[in-house]
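Here is the structure we will look at, set down as structure tokens.
A protein chain is absent from this complex, but the other protein chains hold their places.
Chain lettering (A and B) follows the sequence in which the chains are written, and residue indices restart at 1 in each chain.
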Amino acid sequence: MKTHTEYLWFNTPRRTDFVNITDQVEAAVRKSGVKDGLVLVNPMHITAAVYVNDAESGLIEDFQSWLDKLAPRGLGYKHHRTGEDNADAHLKRQLMGHQVTMAITDARLDLGPWEQVYYAEFDGQRKKRVLVKVIGV
Amino acid sequence: MKTHTEYLWFNTPRRTDFVNITDQVEAAVRKSGVKDGLVLVNPMHITAAVYVNDAESGLIEDFQSWLDKLAPRGLGYKHHRTGEDNADAHLKRQLMGHQVTMAITDARLDLGPWEQVYYAEFDGQRKKRVLVKVIGV
Partner (left out) sequence: MKTHTEYLWFNTPRRTDFVNITDQVEAAVRKSGVKDGLVLVNPMHITAAVYVNDAESGLIEDFQSWLDKLAPRGLGYKHHRTGEDNADAHLKRQLMGHQVTMAITDARLDLGPWEQVYYAEFDGQRKKRVLVKVIGV
């Protein structure tokens, strides 16, 4: 069995940002030498999510306004008693599903035609990590 | 280490449909010969979800009306500028969690008494795939 671990770093210019990381995950799979297995892509910070969906800019705007509606910023969250102002970001990342596991077949990410892996940042403008763990044969 | 890959095909008669796929996932686990490991069940289309919950028809109706409330159809989504009309389906699949990983113990899906694996279609009436990837010993 082979394993491979990689940490991707992000520092988004905006508080909320959506970054297509499919190529970076593909590159980690290639480096791993794994032909058949699984890859976990997990944000190591709890105000960001990794999810799979469409690389379409209109849909990404829809995601943002929808998340703002279901988990609005700036209400009287109890988490803010700690001095933080990002409770909405903690909620949004749960709504998006937060992490993904993808299959590797024939040494490639086994994705459908429209599946793209995204890093969704809800409290950016600082350095954050995403863990990529590959296991397989 | 053993691996096994299978693609399940669905073409639901209705736009929204919920299909219990537990038996099909069990069958893939049996075919794999894996006695101990993991199985990922991932829809390869981005307007469908795979989730685990109860096989109870009332609850499935509740899921549908609840998802329609939180991610309604037909509003002025920006995604629709592309000619699509299924933005709500992209949102609904994120709400449901989108994919699942289950454990295999003693050559069987290691599920609790009420855990059932469902394929949730939010933009059906065409052919779509679900990937099943088994790894283990």
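One rule holds in what follows: a contact is a pair of C-beta atoms (placed from the backbone, for glycine too) under 8 Å apart; a residue touches a chain by one contact, two chains touch by 3 or more.
Here the structure is a predicted model, which means the values were calculated and not measured.
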item	value
Contact with the hidden chain (one of A:Ala27, A:Ile46 or A:Leu109)	A:Ile46
Touching residue (missing chain; options A:Arg15, A:Arg30 or A:His79)	A:His79
Positions on chain A contacted by the hidden chain, ascending	1, 3, 5, 38, 40, 42-46, 70-71, 77-82, 87, 90-91, 93-95, 97-99, 101, 129, 131, 133, 135
Those residues of chain B which, in the complete complex, touch the missing chain	1, 36-38, 51-54, 56-59, 61-63, 66, 70, 95-97, 100-103, 105, 110-115, 135-137
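FYI, only the chains that are shown with their structure count from here on.
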item	value
Whole-Å gap between the CA centroids of chain A and chain B	20
